[in-house]
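Supplied in structure tokens, the structure appears directly below.
Complex shown without one protein chain; remaining protein chains in place.
Right after this comes chain A.
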């Protein structure tokens, strides 16, 4: 055990209730929401005692552990409480998990994004559990009048071995709740872990498979109205006027009006990005009635002039400005612009050695360009939010990845102080970055304030897909210089996009090539974009890993061996500074994938293989993808995934995330894309927008984790980008054709 000061996030060990002396805590949503069986009710404690903001102990020894972060399918609602439970030293079967509301005095970084929940939550979660365990031990020691050092715990029971006494957590919880949190606590050593590292199934599993109301869109309240929006049909347009005469006459309709979600000139965070800040709103009794009325609105739209917008940085320090040009944009002209800019010198982001001379003296030069289209996030649960705004209070509830940011946005918009705004987080039907941008939270609040009633705002799929914060369109042009011995002596990447560049100048192969040049360009656009699962990596990984495959081929080398040689160089003789990866761990996942897949560089029978590896969001992933051709159609037979995310907290959830990311990556690279004509998205529902389906998923996925004790890192994003490279490389082997432009397959499926 290691003694650790609790100074880290000491505020985390405050209680949520002001009750001194550990009073009764009531009102658990668990009981209310899931219709527990009589047996389950009988097993519930009669009293709960809050030890700190993260956990409560019941008089029967059960624990309720709060999961602080938004749950978007990454399974932190299971994994984060597991970490608390481990240090609390309790039997996982005696743990109930609750989603914590937004509470910035207790919790740190209640945000789902950047694959950081586990990585940044780890220390605080451990200490919350360890602090509580220490207080329970203290309480027992006090009762027995023995020194706390002589007291031990095991799975929710406290022992004093020399006097042969034992007591359950539940029996000392009321006393423990009166004690002060210790200055320092003992944390378990890694070899003492019993819960961390053990496959633990989703705590919401049963509620999901039985259809319980878990999601934002499932919320109903007495007197609640349903609201929907009508937004401009194209980017570049804004509201001019509208005629709601017909809508107002329709059954169940309460009101039709326009709102300004964000008022001009007010400070915005980066998560307030909103392409359509002026909307028409239809409010009524039921979804179907509002949907029908919405269709009858006759609106006139007008083009807007270009403008510039200021957003506060993530940290709150400083700001950045974004140019929003006027006009209605087209995919065809986007393509032309990207081609033109990729042919010109761009902004230098990094230069090592003398790339120009390396290319001049090269024996062989490989040059290729890669592109990818805009993508819509398409969470299966469309954007929605519940709001009940009264004169002195706002209660907001629903799916949001950035509750702390949106609380501020709502406060500023509706004129209530932060302490009068309560945000509850529901389980979220997917996030993928879309729910970082919570304009719909502000919209719901504004509508509720205006209606003086509880309101649930719901987007249709068409609203959701045509009012996105999309993955930008990207382009990357690569050049590689090989000498006469096929050594990589020069590397040049020039990458850009609409409206942002996907370049990471300090990532591999930077650091592994003597002469290296990275350039960046971008084209402003009024099509709103945002973070999409592994921003920028979600394109550049596939492009770079496809290109390296071609370079290895040109050099006559095995693609894995070729990469490992580069990692050796980066490890032993790194070029330049700020190289953003650990070459040994990077090579490690490739070696593990090679070993598990029995890679020998050859095609076996009709199984064609592609390889890739990538590092982003603090985790390393390598893929080997096996493809077969069936009647001229590529079939992904099997994918091997090797992952280094440090210590694995929950092996089954980690495996699920890697499998899901793999399927998602194959799907987007193969089938998905959003195109624009005169500013209008040409795909607004799943009849035209392609997502991967059952028959197209890999037939098998095998996931292997590197076993080490590195600080745990996240898996929301890292498994998604690299697979696109392995897919492209296998496609080449299987078809003889290199694929440079995503989506690789554009034919639409037939769904009856």
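Following the convention adopted for this analysis, a contact is a pair of C-beta atoms (placed from the backbone, for glycine too) under 8 Å apart; a residue touches a chain by one contact, two chains touch by 3 or more; residues count from 1.
Keep in mind that, in the parts below, contacts and distances are computed from a predicted model.
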item	value
Absent chain [UniProt protein name; select from "PRC-barrel domain-containing protein", "Aspartate carbamoyltransferase", "protein-glutamate O-methyltransferase" or "(2Fe-2S)-binding protein"]	"(2Fe-2S)-binding protein"
Residue in contact with the excluded chain [from A:259, A:365, A:575 or A:691]	A:691
Touch criterion as defined above, residue of A:212, A:323 or A:557 at the omitted chain	A:212
Residue, one of A:60, A:287, A:330 or A:506, that touches the chain absent here	A:287
Touching residue (missing chain; options A:663, A:706 or A:730)	A:663
Selected residue (touches chain absent from view) among A:58, A:156, A:277 or A:382	A:382
Residues in chain A touching the chain absent from view	37, 72-75, 201-202, 204-206, 208-215, 217-218, 220, 226, 251, 286-289, 291, 378-382, 427-432, 458, 460-461, 652-653, 656-657, 659-664, 667, 685-687, 691-695, 697-701, 749, 751-752
